[in-house]
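Structure first, commentary second.
Excluded from the complex is one protein chain; the other protein chains are retained at their positions.
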Amino acid sequence: MEKYTEKVMEHFQNPRNVGEIPDADGVGTVGNPACGDIMKLFIKVKDGKIVDAKFKTFGCGAAIATSSMVTELVIGKTIEEALTISKATVAEALGGLPPQKMHCSNLAADALKVAIDEYKAKSGGKKEEEK
Amino acid sequence: MEKYTEKVMEHFQNPRNVGEIPDADGVGTVGNPACGDIMKLFIKVKDGKIVDAKFKTFGCGAAIATSSMVTELVIGKTIEEALTISKATVAEALGGLPPQKMHCSNLAADALKVAIDEYKAKSGGKKEEEK
Amino acid sequence: MKRKVYMDYASTTPVRPEVAEAMIPYIKEEFGNPQSLHSFGDKPKQAVDEARVKVAELIGALQEEIYFTSSGTESDNFALKGIALAHQKKGKHIITSEIEHHAVLHSAKSLEKLGFEVTYVPVDKFGLIDPQQVRSAIRKDTILVSIVHASNEVGTIEPIEEISKVVKEAGVIFHTDALQTAGTIPVSVNALGVDLMSLAAHQFYGPKGVAAIYIRKGIRITPFIDGGVQENGRRAGTENVPAIAGMGKACELAKSEIPGRVEALTKLRDKFIQGLLSKIEHAYLNGHPTKRLPGNVNISFEYIEGESMLLFLNIEGVAASSGSACTSRALKASHVLTAMGVPPEIAQGSLLFSLGAGNSVEDIDYVCQILPPIVERLRKMSPLYEEASKAGKGK
Partner (left out) sequence: MKRKVYMDYASTTPVRPEVAEAMIPYIKEEFGNPQSLHSFGDKPKQAVDEARVKVAELIGALQEEIYFTSSGTESDNFALKGIALAHQKKGKHIITSEIEHHAVLHSAKSLEKLGFEVTYVPVDKFGLIDPQQVRSAIRKDTILVSIVHASNEVGTIEPIEEISKVVKEAGVIFHTDALQTAGTIPVSVNALGVDLMSLAAHQFYGPKGVAAIYIRKGIRITPFIDGGVQENGRRAGTENVPAIAGMGKACELAKSEIPGRVEALTKLRDKFIQGLLSKIEHAYLNGHPTKRLPGNVNISFEYIEGESMLLFLNIEGVAASSGSACTSRALKASHVLTAMGVPPEIAQGSLLFSLGAGNSVEDIDYVCQILPPIVERLRKMSPLYEEASKAGKGK
């Protein structure tokens, strides 16, 4: 089998930001058990900046490491900046992923987008209300 | 490859009765170069008995050994006795032959039959004349 | 140094020192070609002949019914494709099962592309095949039934003797893939009633690169690898003499040691299963509780995924495998567990510990000690476990 990079293994063994944010501003869940990976990403937003992010993941080493990496990448970023994070960004930040892991197990960027969409929908809603 | 028996190798290395009988009473030639074996068997007959036999053979170890063995078997035998010598008799006398050698390279008994036929034709002819 | 625990014997086994010793002369000195007319081929030929006798003795066959190949996969391909091509005039229907190794399944798929029709009989929740289902799958144009003797994943031992009765009654040729059983448990081609059997040395302390196929005398088969006259014209290619000699030795050792091996492994297996199930909740044994390979421990740990468990186990020095999608290139959960009706999320959490000669009670205790915290750690990370806890299922 293709091996994981050291960085992947480091994040897999010591994942950052595992957990939930009870009053999250956005939650993104992607994947399903049939394909082997489910990722749930929570974000907390303040003044257009992601101030906290947490995840829960069911999946392989790559799924866990990419989840961890995404939370690390987004914390402190604006929503706009966060939206530029792609699967490729995450894989690159981890020093690469084995080819067969590039798609299925590299869902964290997708989860992030879903979480941001949810946040936008909510806050957009709020803004509408505020108007 | 299947190996030859010791007896085959002994006859192959020290073939008995190699040569020709210039005034032979019967000569049998069988085989052809395409199949790899040609055998020429000479017999000398006196009073219905084979008193001498010689051979020349182009062919593999089995062809040479069976030729040698046939000459040994027939010398001293009556024509009738000699006619009972079959391929199986020769193979047996040599302690067996590898399966793929049983047909092509075991021509000596055939050569003997041809030689005896020739002898019979000639002597039959003579007998006719004598009558 | 960290403890090293190998529990992946179903994948491949170490080579016994006696086997290595049997091979090395044919690597270093006796390099001749067994097909040679000259004496450099004598000892290599003798080695191949003797190995053939030993393989035959292990499975109760005649030596002329044994043909050497390069892998279990090749033996399986030969069986399916060779019988299909030789008997296609009689019919183009083949029966196999849903839990076969890919070597059989993908050969069957290739035959489908060549116009053959294949029926895949199902299994029950233990992975068992019902002989009656085989019977009802047989048609007039069925030419071959191929059923695995024991699945390499869940270890369920199939009722081959009963299946073979059904198949024989119908006058159909019967192949069994015995990769996991030959050399591991007692196997006799006549008691099982099979016409063809695949077995591979690297599954029972023999070398890689060599396997065999048993073909009952009188069975017509089209060669799979065409070329020279080796293996009586049925499998061409210069013989892998050292590996064949090694396979002979492995068979000889297996023949005398199987009873002891089975007893020891069965004990270890049951202790291990009990240990894991008692220490870890939401864990389920996959496969049959008793009709299973002596060394097979296949357990699903709910809410978490196999590869991540394997990675942590590996960090602790333990080698095992899993039926999870992430550990397969196809990125699908084990087709065997799926055929048994195991739901995907539970199939994803399966671990296969396959035990063998090198394992001790200490190994079992070690894994029973390190696995629970791994499972706990991953469950804490798992959104499924969280949901189940909320729903009152997890604790």
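A, B and C are the chain letters, set down in written order, and residue numbers restart from 1 in every chain.
In this text, a contact is a pair of C-beta atoms (placed from the backbone, for glycine too) under 8 Å apart; a residue touches a chain by one contact, two chains touch by 3 or more.
A quick note: this is a predicted structure, and the numbers were derived from the prediction, not measured.
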{"item": "Contact partner of the left-out chain, one of C:53, C:128, C:225 or C:388", "value": "C:225"}
{"item": "Touch criterion as defined above, residue of C:20, C:53, C:357 or C:388 at the omitted chain", "value": "C:20"}
{"item": "Footprint left on subunit B by the chain that the document does not show", "value": "1, 9, 12-13, 15, 18, 20, 29, 33-40, 56-64, 100-101, 104-105"}
{"item": "In subunit C, positions touching the absent partner", "value": "6, 8, 11-15, 17, 20, 23-24, 27-28, 31-33, 35-40, 69-74, 76-77, 101-103, 106-107, 109-110, 200, 202, 207-210, 222-223, 225-229, 233, 236-243, 307, 310-311, 313-314, 318-322, 327, 329-330"}
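By definition in this document, only the chains that are shown with their structure count from here on.
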{"item": "Chain centre separation (subunit B, subunit C; CA means) in Å", "value": "57"}
{"item": "Whole-Å separation of chain centres (CA-atom averages), subunit A against subunit C", "value": "40"}
{"item": "Rounded Å distance, subunit A centre to subunit B centre (Cα mean)", "value": "92"}
